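Every protein chain except one is present and positioned as in the full complex.
Moving on to subunit A:
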Amino acid sequence: MTLKRTEVEKIAHLARLQVTADELDAVAGDLTNILDLVAQMESVDTEGVTPMAHPLHMAQRLREDEVTESDQRERFQAIAPATENGLYLVPKVID
């Protein structure tokens, strides 16, 4: 499977990564290599093997439903680029 430049552009946009025009061919080549590796693995017979969701063979630990966090808004907002009335401000977005 060979990725096209347009596909790389789309993936880059979805991930909000900037890939310049002269980088596109190289990135497409790298990603294609990765996909080839996956294709190779797909040829292995996995009949009867449980799909793995996580490399650790453990189950998720659960925490009790208790409020353990206190309000630290001042500290968090001190490192935010812009805030007002307790809100974080971001460049305008419209639905």
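Note that in this section a residue touches a chain if its C-beta (ideal position, glycine included) is under 8 Å from a C-beta of that chain, and two chains touch if they have at least 3 such contacts; residues count from 1.
Everything below uses one rule, namely that contacts and distances are computed from a predicted model.
Missing chain, UniProt protein name, picked from "Dihydroorotate dehydrogenase electron transfer subunit", "Aspartyl/glutamyl-tRNA(Asn/Gln) amidotransferase subunit B", "Polar amino acid transport system permease protein" or "ATP synthase subunit c": "Aspartyl/glutamyl-tRNA(Asn/Gln) amidotransferase subunit B".
Summary of contacts with the chain left out: across A:22, A:42 or A:69, the touching residue is A:69. In the full complex, subunit A makes contact with the omitted chain through residues 10, 13-14, 16, 53-54, 56, 58-69, 71-73, 76-77, 82, 84-95.
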